[in-house]
Each structure stands twice: as C-alpha cells, then as structure tokens.
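Notes follow once the structure below has been shown.
All protein chains but one are shown at their positions in the complex.
Up next is chain A:
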Amino acid sequence: METLANNYSHIKGWGIDADPKNDPTYPMRNRAGEDTKSYDWQRPTQQPIDIEVHHSTERPNVSAVFGTSVPPSGLSGMLRRYAFKHPENQYGRWLPMLLADRINVVEGIIEDFKTGKVPNIIAEKGMKADWQHNRSGVMKKAAVAAFLVAAVVAWNMGKKSRD
C-alpha cells in the first residue's frame, strides 16, 4: 500500500478517509438498538396547524414541523386534495399532482393580472442572459420559429385560394 500511496502523492489528501470496513455488506446505518423498533420517539412540539396541510396516507399524522409556503387553492388545490387521498406508491397520487402544477401556472398568470401585474415572461425566462451569452442560439431558435409561422401562414393562404 505504501507504493500505491506514493503513486498518488500529487493528490492532496489521497486515501485520507479510506475505510476498509466500508464494503458493500457493511451497513451505513448506525443502529441504535431499541429505538429502531417503533414510532415511539419523543416527538418535537407540534407546529400549530392553522393552514390547510395535507399529509401522506402513508403516515398517521402531520409531521411536527411543516412548510407554509403556498397552501392549496383554486382548481389546482382541488386536484391536490384529490391526489393526497392516494398512497405515495400509486399513480393516482402523482399524475393529478402534475396536472395541478400545470393548471397552477395558468392560475398564477390570472393572479398576476388580478393584482395589476403583467408578467414579463421574457424576463422571467432569463432571455437577456440567453441573448448575452448565446446570441447565435437565440437567433437560430427565432429563425426556426419564424420559418414555422411562415409555413403555417402560407399553407393557410394556399388552402383558402384552393377553396
């Protein structure tokens, strides 16, 4: 091993954390005995549940703390409530959630307009950075988009004249 270490003397810290006991059959878990058996640990103080918080059907309760960032609301909220009726291992839990996420985007735009804010989607997408660092890429995308629009318009005009 000395020879092996010499081969790597140019790499700072080589082998400093080597652990021969850490082979695939050596468990990472540091079992603590009795406390691994059940749901009987001393729970932290419960955070007051004063907003709508869902909990997974695969646990009996709300965890002692939880995030309060965006409680469910609107149509997306209804879908989320439906999704939380399903266990985590079922598609019923996750597919409605993805749909809710997409609906939530539309709700977000409506909410922006309702509060007098016009969303600047170009700025939100960081297009300024794209233009600054990837100008040719942006122009290529713009050219492709322009070509597709022109093709659709030409096809429509041709269709009208044929009719």
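Note that in this section a residue touches a chain if its C-beta (ideal position, glycine included) is under 8 Å from a C-beta of that chain, and two chains touch if they have at least 3 such contacts; residues count from 1.
The definition used in the following text is that contacts and distances are computed from a predicted model.
S.K.: Just go with whichever of "Heme exporter protein B", "Nitrate/sulfonate/bicarbonate transporter ATP-binding protein", "CoB--CoM heterodisulfide reductase iron-sulfur subunit A" or "Glutathione-dependent formaldehyde dehydrogenase" UniProt uses as the name of the absent chain.
M.R.: Result for the unshown chain: "Glutathione-dependent formaldehyde dehydrogenase".
S.K.: Go through chain A and note every residue touching the omitted chain.
M.R.: 1, 4, 8, 10-20, 22-26, 28-32, 35-36, 39, 41-45, 47-48, 53-56, 58-59, 61-70, 72, 76, 80, 83-84, 88, 91, 93-94, 97-98, 100-102, 104-105, 107-109, 111-112, 119-121, 123-130, 133-134
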